[in-house]
Each structure stands twice: as structure tokens, then as C-alpha cells.
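Showing chain A:
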Amino acid sequence: MTVPIEYYVLLSMALFCIGLFGILTRRNALMFLMSVELMLNAANINLIAFAFYHGNLTGQVFALFTMALAAAEVAVGLGIILVLYRNFRDVDVTVPTTMRW
Partner candidate 1 sequence: MMIETLIAVALIGALVTFVAPNRIAGKLAFLISLVPAGLSLWMFATFDGRGNALLEGDLAFESRLEWIQLGAYDISWFVGLDGISMPLVVLTTILVTLAIVSSWTPIDDRESQFYGLVLFIEANLIGVFAALDFFVWFIFWEAVLIPMYLLIGIWGGPRRKYAAIKFFVYTNVASLVMFGAVIALVFGLGDAVTSFALPEITAAMLDGGPDGFFGVAGPTLASAVFVATFVGFAVKVPVVPFHTWLPDAHVEAPTPASVLLAGVLLKMGTYALLRFNFTMFPTEIVEPFVVPIAVVAVISVIYGAMLALAQTDLKRIVAYSSVSSMGYVILGLIAYTHFGVGGATFQMVSHGLISGLMFMAVGVIYNATHTRMVTDMSGMADRMPIAVGIFVAGSFGYMGLPLMSGFAAEYFIFFGSFGADFPYAPVFTALAMFGIVVVAGYLLYAMQRAIFGPYSLETDYEVSRAPLHDVAPMFVLLGLIIVLGVAPELIFEMIHDAVDPIVDGGEL
Partner candidate 2 sequence: MTTGPKLRLDSSLAPGVLAVALFVIMATIVLNTGFSPEMEGFEGVDSITAEIGYAMFDLEALQSTEGSIPDTEAFLAAFLLIAVALDAALDASLVLAKREEEGEPVAALASRGTGSDGAGSAASGVAGSDRSAATDGGHEGSTVDADRADDPGGESR
């Protein structure tokens, strides 16, 4: 007895939207990063669930790559947050607004 695929997908979507919620409401850059990670992992859930659903491994392997790329993204992201902090003494993403309009 397996759990129907819909539940996985709903779960992943919930996770996705939670991540999105974080992005939309949080001002801390690190929180922002974490939220993005949530969203990426939501995709991973999907991939793995669908891999099982379709009975091929493509999704699973791809999920591995996604994780690697997520890590790479975080690495660069942290670097940027670092220089952000050096320049603005803050990691609030809403602070840098020197350029607008």
C-alpha cells in the first residue's frame, strides 16, 4: 500500500509555498537563502516521488544534482551576503535601495 502520488505533490507544493512565504515576508538575507533551499527541496520531493511513480531513476539522480547545485548556490549566496554585510553593516535585504526607479 503506497501513499498516492497526490499527497507527495501536495506536500512538496506546501513546502514550496512555505519557502515562498519566507521569501516574501523575511528581510534577513540568510532567511531568504533558507527559504530558497526549502523551495529547492520541494522540487526534490517531487522528483523523487515522481521517479517512483514513473518507475525510472531519472528524477532521483536529478535530485542529487539539484542538491549539489543548491549547495553551490548557497556558497555564492553566502559570499554575497558577506560583502553585503561589509558594505551595509546589515544583512537586511530591504536596506540596499540605492538604486531604484
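Per the selection procedure, all candidates are chains of the complex that A comes from, given by their letters.
FYI, a residue touches a chain if its C-beta (ideal position, glycine included) is under 8 Å from a C-beta of that chain, and two chains touch if they have at least 3 such contacts; residues count from 1.
From a predicted model like this one, the values you see are computed outputs, not experimental measurements.
For chain A, the touching candidate in this complex, among 1 or 2, is 2. Taken in their complex, chain A has these residues touching candidate 2: 2, 4-6, 9-10, 13-14, 16-18, 20-21, 24-25, 27-31, 52-58, 60-62, 64-65, 68-69, 71-73, 75-76, 78-89, 91-92.
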